[in-house]
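Note that one protein chain of the assembly has been removed; the remaining protein chains are unaltered in position.
Chains here go by letter, A and B, matching the order in which they are written, and residues are numbered from 1 within each.
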Amino acid sequence: MSGKVSRRQAMGRVARGAAVTGLGLSAGFLVHKAEGQVVWQIDASKCVNSRLGEVGVKVCDLCVKECVVTQSAVRAVNEYSKCGRCCVCPAYYSVKSAVGRDGLPSEKLCPRDAILRKPIGEADPNDPANNFYEYVIDEAKCDGCGKCVMACKEPAGLSSIILKVRHDLCVNCNNCAISTACPKDALNQWPALKAVLGESAPA
Amino acid sequence: MSRRRAVLALLAVCVLGCLAENAQGQALHYERPVERAPQEKDIGGGYVTPKVQKPLPRRAWLEILDVALLAAAMGVSVWIVVKRRSRRWLVALTVASVGYFGFYREGCVCPIGSIQNVTVALTDPNYHIPMVVTATFFLPLLVAVFYGRAFCGGVCALGSIQELVLLKPVQVPRRLDQALGLLKYVYLAAAIWYAVLPAAQRDFVICRFDPFVSLFRRSGFAHMLALGAGFLVLGMFVGRPYCRYLCPYGGLLSWFSRLAARGVSITPNKELDCGLCAEACPYGAIEEMRAVRRKCLYCARCYAACPREGPLVKAFVPLGEVR
Partner (left out) sequence: MSGPGLKNATIAAGAVMVLSVVALAVDYAVMRGWTPASDAQIAALQEKVQRDAKLAPVLAAEQKRIAEFNRARRARVNWLSLVLVGAAAGFLGGAKRLLAGQARPPVRVPERGPSAVWPRAGRAVAAQAAAAAPEIDLTFVDGLIEKEGRGAEAAIPILQAIQAHYRYLPDEALRRVCHLTEISPAQIAGTSSFYSRFRRSPVGEHIVRVCHGTACHVAGARQITDELRRELAIAEGEDTDPSRTFTVEEVACLGCCSLAPVLMVDEHTAGKLTPATACDALAAVQPGERA
């Protein structure tokens, strides 16, 4: 490409240079404020199902209906360290249902039978109420309908169950369908590191 | 000691329940039995609190790999079109892109959608935009400045799937083509408008009405699946309807590609003026025997149609002569 550069070529070079500079500057600005990887994350303090004080409202199941993944990527998660391990768990049993012969509510709350209940250690059959029970959510069955979350909320329970996004199932849509539908704007993209390590979304 | 009391109450209820055999339909009087969660030491017996399921998001290096692959694919696309001049290789790249960016990565995040992220990031100081999205947005534009719409050809998953379904293209009348081509700027303006709204009303319309992403995921709303299928059926006869008439990123790329110095070139210095290339171009991008940069979608069909395009021609065209 030696020799004379035509006027046209020179103009082209100048225009390209200007375009590259413009792109570079705006990209630099964005990189400057960038914060690594971001993932969709539910803010438990905003979600109707887990927000304290929201009592007697209808359970919000938009996470089931809106998620583009066939079985929603939102699942209920039991924070075991907060779980009361009660004999009659309001999230496991529908406490309003009739009492059966065993003295426990006859109906389970989960429509998909996704919560497993098993006694911890040696169960004393004569004193069932005094045992501890472990409640494990089978995430293969759970679809994040939020019924157990609402039932476990204080004061009925200890608010140990909350809804969380399963990051391995979430396809990380640019425009999360749940977040657009969520009436409380509880779903947001947060930097992954904080979201995963922290208990709830950073303020 | 409240736990003990609650247990007693519960037992009483149980006993009552057992006594009153017929009193079914009576619900339990429920009251929370504990005030705080028992910990390992309260439970005893060597109990270990199970780990909370906390699946990690996709590895960060995999996301960076996506960007690297995007850049590499555009590089390969440029190499195939400018240097290798082969339709066959480009089809291979197209299939690979549909497979990786489409069906494996499920079409997210793509430069088309990232228009909105970038817009929001430029206007809203509280918005987090990851480096990966920034790179996804700027890389194809940067390539367009030098080589034209190399991204559109065999890299963009949305474009590639339309490229592959094209069966028997009809030429769209030029006037209609130009009029429909303006739609994408309207769409771009609408997308930006919805993205700069305050956070609560913000909506990413491009992603919401992306016709192919539900096909890639093989799940989604029925109307979006139907829309995607409709675009593909239309795309069998009209070359890439989404890319040419709706894609907002295509609008940006066509602006930047006006500056491009290289790109698809109709067999340099050896034209027959036969017009076979213009006939072969399903996108109406060859005008007066020259590929128009802003319209050319890097499909290399013109090379395949050219009678003068052969190994000899390729060997004897010095790169400097390529227009």
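Convention: a residue touches a chain if its C-beta (ideal position, glycine included) is under 8 Å from a C-beta of that chain, and two chains touch if they have at least 3 such contacts.
Note that the structure is predicted; figures quoted are calculated from it, not measured.
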| field | Among the chains presented, those that the missing one touches | value | A, B
| query | Which is it among B:P173, B:G230 or B:P307 that touches the chain not included here? | reply | B:P307
| query | So that we can see where the missing chain sits, which residues of chain A does it touch? | reply | 70-71, 94, 96-101, 106-108, 110-114, 141
| said: Across the whole complex, list the residues on chain B that are touched by the chain not included here. | reply: 24-25, 27, 103, 164-165, 167-168, 218-219, 222, 229, 272-276, 305, 307-308, 310, 312-313
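The rule is short, and it goes like this: only the chains that are shown with their structure count from here on.
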| said: Quick check: how many Å separate the C-alpha centres of chain A and chain B? | reply: 24
| Hey, which residues of chain A end up touching chain B in the complex? | 1, 12, 15-16, 19-20, 23, 26-27, 29-31, 33-39, 68-70, 75, 77-88, 90, 95-99, 101, 103, 105, 120-122, 127, 129-130, 132, 134, 136-137, 139, 155-158, 160, 166-175, 177, 180, 185, 189-192, 196
| Which residues of chain B touch chain A in the complex? | 6-7, 10-11, 13-14, 17-18, 24-28, 30, 32-34, 36-39, 43, 45, 47, 49-50, 52-58, 60, 63, 106, 108-110, 113-114, 116-118, 121-122, 125, 128-135, 137-138, 141-142, 145-146, 199-200, 203-204, 206-208, 213-214, 217, 219-221, 256, 259, 261, 320
